[in-house]
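Shown here: the complex without one of its protein chains, the others still in place.
Chain naming follows the written order as A and B, and within any one chain the residues start at number 1.
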Amino acid sequence: MRLDVKKTYKLFIGGKFPRSESGRVYKVNDHKGNHLANVALASRKDVRDSVVAARAAQPGWAGATAYNRGQVLYRIAEMLEGRREQFVQEIRELTGKSDRQANQEVDAAIDSWVWHAGWSDKIDSVAGSMNPVAGPFFNISTNQPTGVVGALAPQDSVLVGFVNTIAPAIVSGNTVVVVTSEKLSLPALSFGEVLATSDLPGGVVNILSGKEAELSSWLISHMDVNAVDLEGTSNPVELEIEAAQTIKRVIRPSSYSRTGSKGSLQHILDLMEVKTVWHPKGH
Amino acid sequence: MQAKDPEQIIGGKVTNASLRRWLHSLPGVDKVGLEQRAANLATRSIKTESKAWALDMAIKMMDLTTLEGADTPRRVQSLCLKAITPDPDDLATPSPAAICVYGDMVKTAKETIGKNKIYVAAVATAFPSGRASLKVKLQDTKDAVAAGADEIDMVIDRGAFLAGNYLEVYKQIQAVKEACQRKDGSYAHLKVILETGELQTYDNIRRASYLGMLAGGDFIKTSTGKVSVNATLPTTLLMLQAVRDWYDETGTQIGVKPAGGIRTAKDAIKYLVVVKEIAGEKWLDPNYFRFGASSLLNDVLMQRKKLKTKTYLGPDYVSVD
Partner (left out) sequence: MFDYSPAPEAKLASFESSYGHFIGGKFTKPAKTYQTINPATEEALADISHGTTKDVDLAVKAARGAYEKTWSKLSGAERGKYLFRIARIIQERARELAVAETLNNGKPIKETRDFDIPTSAAWFFYYAGWADKLDYAGLGANPQAHGVAAQVIPWNFPFMMLAWKVAPALAAGNTVVLKPAETTPLTALLFAEICQQAELPDGVVNIVTGFGDTGAALVGHKDVNKVAFTGSTEVGRIIAKQIAGSNKKVTLELGGKAANIVFDDAPIDQAVEGVVNGIFFNQGHVCCAGSRLLIQESIHDEFIRKLKRRMDSLRLGDPMDKNTDVGAINSKAQLDKINGLVKQGVKEGGELWQPTCKIPRNGFWYAPAIIDGVSPANTVAREEIFGPVLSVITFRTPAEAVTKANNTPYGLSAGIWTEKGSKMLKLADQLNAGVIWSNTFNQFDPTSPFGGFKESGYGREGGRQGLQAYLKGGN
């Protein structure tokens, strides 16, 4: 009889896997109530460090070509497909879902990455414009990523909801700090392994596991975060008020369905800014 | 010294206004186009005999450099001995063109080099920042020349340049050139460091190149090696275009020296390709092209050995300096 080597679930910050700087952990149980893992319990300092990492990574990620970002997102799908079994097992242990259901969830997550990957170099063709102003001017509107996104992943989704929270943020060149579901955190943390092997630059996605009530205020109020996605919070109104302090862009809970293999263009655009440029025409 | 009078070249008396008009009338540089050309030339594949030739030429063009606050006499001696015998396993290995040190190390270097045909170049003019009075910068230069420096690598006043005070930059270079004069009337050879990393735009780099050439530099040099962005292939390409156009216009051949950040033989060969295809064979000559480098030498030596042994080497097989 061979003994398993069990995984220690750590945070994913700046492309590395640190424990919480607080040294704390919390217990995650399987769907029957049995102990599964001691998972890093992120602190406000982890939030702080994650935002620093996300900000540092943002110019490089936004500066990559849309083609390159699409390639990286497609690679994430490839890596996730390759690690299917690992995720199926975690999903089944956490939720009690059948093998078929768990595989469907992984299918949806992979297909959602592929869907998002394909948007990278098409956003401006669909949502940008040359504007026919009434004067001798070249006038163009393009969409640019807003910067650093603070996101609270849905509490009740074991994988696909998490994927549909981070993909729409990063496809356009944002970087993201995401707080996972508290009880269903394991696949999200394992997702760091997928990201780390996908040529995704460190800091583009930062994954924090822990208590939403403890972490969300620090993340949502952080002045170096440009937009916030409140999907996973039990306290949306208060958080929206905090976000308003620095006029952050806000995605309220239940704005988008996050259970499917496709996302929403509107969700991607919510995390972008329109820039309009004028230039005279004349010789 | 200059073959053509500056007033002839710019078409009038040299004032800040006339310099500004002249420099700003130079054609602009398209960054994307320039960088694409450099990237294209970097795909040249240099093999076998041409590679062997290029490796030897890279060594012959090197200004083997140590510019540390921690430099001691024995450290400088050791570097000089390395330049004299780069590879004890192959005594046919050529020597670098020069040793490059701080002015107060010139005497030690000259003594160690002795009769060997290796120049001693000294950085001067409050290198690397250049932020001191002109009096101090000129004294720095004179001291190095008096100690026996064959060549002086000066820095331009980037503050004056970026503030649009071209005349000040010009006059300083001229003054330093004068300070290079020896008792016997000969002049130390002058390289003018533009510090391209601080000038930042290619348009600025082209203008600074022309200013350096107009003021009487023998070489224009990219960098001190002491800032975050030193020599790059596109920058060097641009400077080679400048010296080539200058030659067409004035008949004077000015040299180019990229310095800092050139660490591998592969990089050095890319630069030689750029020299050949942009400026031409006339510049494939240590009198008109130099590399400012330190760790480059050992990588070139390893590549040289690899061509002979046909295996990859490690750092144990080249000497430290």
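Note that in this section a residue touches a chain if its C-beta (ideal position, glycine included) is under 8 Å from a C-beta of that chain, and two chains touch if they have at least 3 such contacts.
Just so it is clear, the structure is predicted and the values come from calculations on it, not from any experiment.
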Among A:211, A:262 or A:275, which one touches the chain that has been omitted from the display? A:262
List the chain B residues touching the unshown chain? 27-30, 32-34, 36-37, 43-51, 53-54, 57, 241, 272, 276-277, 281, 284
For chain A, enumerate the residues touching the unshown chain of the complex. 66-67, 70-71, 74, 111, 114-115, 117-122, 125-126, 136, 138, 261-262, 265, 279-283
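The rule we apply is simple: only the chains that are shown with their structure count from here on.
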With centres defined as the mean C-alpha position, give me the chain A-chain B separation in Å. 49
